[in-house]
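First, the structure itself, so that you have it in front of you.
Yeah, one chain of the complex is gone here, protein chain that is, but the others are all in their spots.
This part shows chain A:
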Amino acid sequence: MSIVVEGLSRSFGGVRALDDVSFEVASGEVVALLGVNGAGKTTLTKILSTLLLPGGGSARIMGHDVVGEAKACRSVTGVVFGGDGGLYGRLSGRDNLRFFAMLAGLGRRGLRARVDDALERVGLGAAADRAVQTYSKGMRQRLHLAVGFIASPQVLLLDEPTVGLDVIEAQRLRDTVRDLRTSGLTVLLTSHLLVDVEQLADRVLLLQDGRIAEDLPLASFTGLAGYAALVVVRGRGPHPVPRDATVAVDGDTWELSLRVRRWDASVFAELGQELAGYEVSDLSVREVRLEDAFTKLATA
C-alpha cells in the first residue's frame, strides 16, 4: 500500500474538517478525492503532504508516518497545488525548477539534464529561460507539475491541478499525469473538473463533511447515479407519458426526460412504440456521467 489512512481527524476551532477518515491507496493506483467546497479535501492533502498535523488518527506514505517520519514522507512524495502562488516570479522557469529540485534532495550531478528533461516533458522547453511572471496560468501550472515530479516521487498529491486552465491546457496536464502513471506512480487527485477524474482515476473517494461517504471504483461510483443514459425527447402538441419520465410543457411544445437503466435495442424499440403517433421533433441520448452521480450524492 502506498497510502494508508486510519481514523484521521482534524478540526479548526469548532469546524470538523476531517472526521474519522480511513482508506488505502495501492501502489500505482490513481484515486480521486471528490467533495463539495469545504468537504475537507485540501485538509487531507495537506496532512498527507506533512504541511498540517492531524488532530487524531494516523496516515502513512510508503510506510512512513506523516507525523513522526515527515522527512521520509517528503522524500517519496510530490505535491502539486493549483493556483498562482508557489513560484518565484522574477526567476526563470529553469531557475525555479532547479531550486525546487535541490530542495527535493537532488544533487548537482545530472541536475541540469534532469531539469531540461522535466521542462521538455511539460512543454516549457522554449520558455525555460523566461521569468515566470511572464508565464500564462497554464504555463505556471505546468511548471508546478514539473516541480511535483522532478524528484521522481512514488506518490503524487494533486490538489485542483487544473483549476483555471482552458480545456486544451487541462487536457495537456492530464496527458502528462497519465504519462507519469506508466512509471508506477501512485496518485491522489482532487479536482472539481470531473473530466480529470473520469480520465485519470481508477477509484473515487467521496468526502462529505469530513467523512468518507463512498469509496468505489470509478465505474461503480458513476453507477450510483442509478441510470445508464438520459433520453430527452422534444415534440409538439399532445405528449406521451411513459413510466418514470418527467415532462416539461411550454405552450405547445414539450420536453420529456427519461432516465433508463440500460440503453440498447430493446429500450430503443420500446421507446419507439411509446412515441408512435406523437409529433416528435428531436431526440437525444446522453450516457450517464460522473457528474450525474456526484450531483445526486452531493445534494442527497
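Keep this in mind: a contact is a pair of C-beta atoms (placed from the backbone, for glycine too) under 8 Å apart; a residue touches a chain by one contact, two chains touch by 3 or more; residues count from 1.
Just so we're on the same page, contacts and distances are computed from a predicted model.
Participant: According to UniProt, what is the chain that's been left out of this complex called? Choose from "Sarcosine oxidase subunit gamma family protein", "Pyrroloquinoline quinone biosynthesis peptide chaperone PqqD", "Isovaleryl-CoA dehydrogenase" or "ABC-2 type transport system permease protein".
Facilitator: "ABC-2 type transport system permease protein"
Participant: Given the contact definition stated above, which residue among A:Gly38, A:Gly105 or A:Gly226 touches the chain not shown here?
Facilitator: A:Gly105
Participant: Which of A:Lys71, A:Arg112 or A:Arg178 sits in contact with the chain that's absent?
Facilitator: A:Lys71
Participant: Just one of A:Gly7, A:Gly86 or A:Gly223 touches the chain that is missing; which is it?
Facilitator: Going through A:Gly7, A:Gly86 or A:Gly223 one by one, A:Gly86 is the residue touching the chain not shown.
Participant: Check the options A:Ala131, A:Val195 or A:Ala298 and report the residue that touches the missing chain.
Facilitator: Counting the whole complex, the residue in contact with the absent chain is A:Ala131.
Participant: Have a look at A:Ile3, A:Leu33 or A:Leu52 and name the one touching the chain we're not showing.
Facilitator: Among A:Ile3, A:Leu33 or A:Leu52, only A:Leu52 touches the chain that is not shown.
Participant: Identify the residues of chain A touching the omitted chain, counting contacts across the whole complex.
Facilitator: 12, 43, 46, 49-53, 71, 74-75, 79, 81-91, 95, 99-100, 102-105, 131, 147, 159-160
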